[in-house]
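What follows is a structure written as structure tokens; I'll ask about it next.
Note that this complex is displayed minus one protein chain, with the remaining chains in position.
Entry: chain A
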Amino acid sequence: MRRYSAFAIAREALRHHQGWERAWRSPEPKKRYKVIVIGAGGHGLATAYYLGKNHGIRDIAVLDKGWLGGGNTGRNTTIIRSNYLQDPSAAIYEKARSLYETFSLDLNYNGMFSPRGVLMLAQTHHEVRGYQRTAHANALQGVETEFVGPERVKEIVPIINIEGPRYPVLGGLWQPRGGTARHDAIAWGYARACSGMGMDIIQKCAVTGVRSEGGKVTGVTTTRGDIDCEKLAIVVAGHSGHLADMAGFRLPIESVALQALVSEPIKPCMDCVVMANTVHGYMSQSDKGEMVIGGGADGHNNYTQRGSFLHVEETVRALVETFPMISRLKMLRQWGGIVDMTGDRSPILSKTPLGNCFINCGWGTGGFKAIPGSGWAMAELVAKGEPGPLAAEFGLDRFREGRFIDESVAAGVAH
């Protein structure tokens, strides 16, 4: 794999850009791999990458039923933050955020991480108290956040209306080192690095069955033939329940559609991410100038990758109230992704009833920000067969034991 560099651009400029290699190979699947990762989204590719980088396992196939990064990795609003209340969440999301900071250097691929700051508005007294508590928790966890008053909010985001008719802004939780990244580039960067380490990324290869013998997985059946493996990692977000069904166990997960939309592009007007959880909408501005907007997930199970119209209306209503200047913007496009919601709204990184099968799912509405940390922790789990410190609290057994990591209560909304 040739490195990308300023020199490479100069060299290619002199020969009509004929020398660029494909970023990753598209090989035929082998008959057998040490590890098969199902799902070539951000989490699956990051799992494979850290298996190779941290644990020296490179005989890996990453399978995807569609194209890589075409699921939720390509459908989110690219927000990165780690201002969580509970210690296990703060630890894994902060690990992810810090890995995003060095992503471009580590992978020799421009992930366009932009630490522009994330501001979560407090619009009720309950929220003020909640975020003050989170700021204190973050101080103990080593996550840099600050509770700021309404004047400072207006200073950070001049276009905001802090004296809204229903919910005036009473303050906010400010994480200056949060931000956004280029979502596709994260998937592509990991894919290129994995391919460079000799791993096979096999697209358009849907897994149709999981073969097991005596409580252990022996391989998977796919639309491109049977493939054997020593270990299996299921990293498929919204379709986790479907895969678990093939493997013969059930999950505490329900799949719903979460949607996002972008406006027509306008000149730069907001240089951070703002989340308004009481009225329920969040917004940032992309490098192209589009306002990137997200809101609530559907309340009913579905796999449509569209989402209900009523949530578009609810989200836009909330944001027009918060940012009156966007009221005349036209919507450019809207899309949805299938998110996997757990009972406590925290992810699952866990062993399964099958001894050599591991699952990483349940990231719900907030998976993108976790990609590097999730891959890091999942790789350790797969390589050693036991979770490391980052994944330890996220096991499936927490539901039986009542050890919830209750971010749904902490955040009050989807996160």
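Following the convention adopted for this analysis, contacts are C-beta pairs under 8 Å (C-beta built on N, C-alpha and C of every residue); 3 or more make two chains touch, one makes a residue touch a chain; residues count from 1.
Keep in mind that, in the parts below, contacts and distances are computed from a predicted model.
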Which choice in "Chemotaxis protein CheW", "ABC transporter permease", "Sarcosine oxidase subunit delta" or "(2Fe-2S)-binding protein" gives the name that UniProt lists for the one chain left out?
"Sarcosine oxidase subunit delta"
Looking at the full complex, which residue from A:111, A:219 or A:241 touches the chain that isn't shown here?
A:241
Which residue from A:26, A:223 or A:301 sits in contact with the chain not drawn here?
A:301
Which residues does chain A use to touch the chain missing from this display?
239, 241-242, 250-255, 299-304, 308-310, 342-343, 399-400
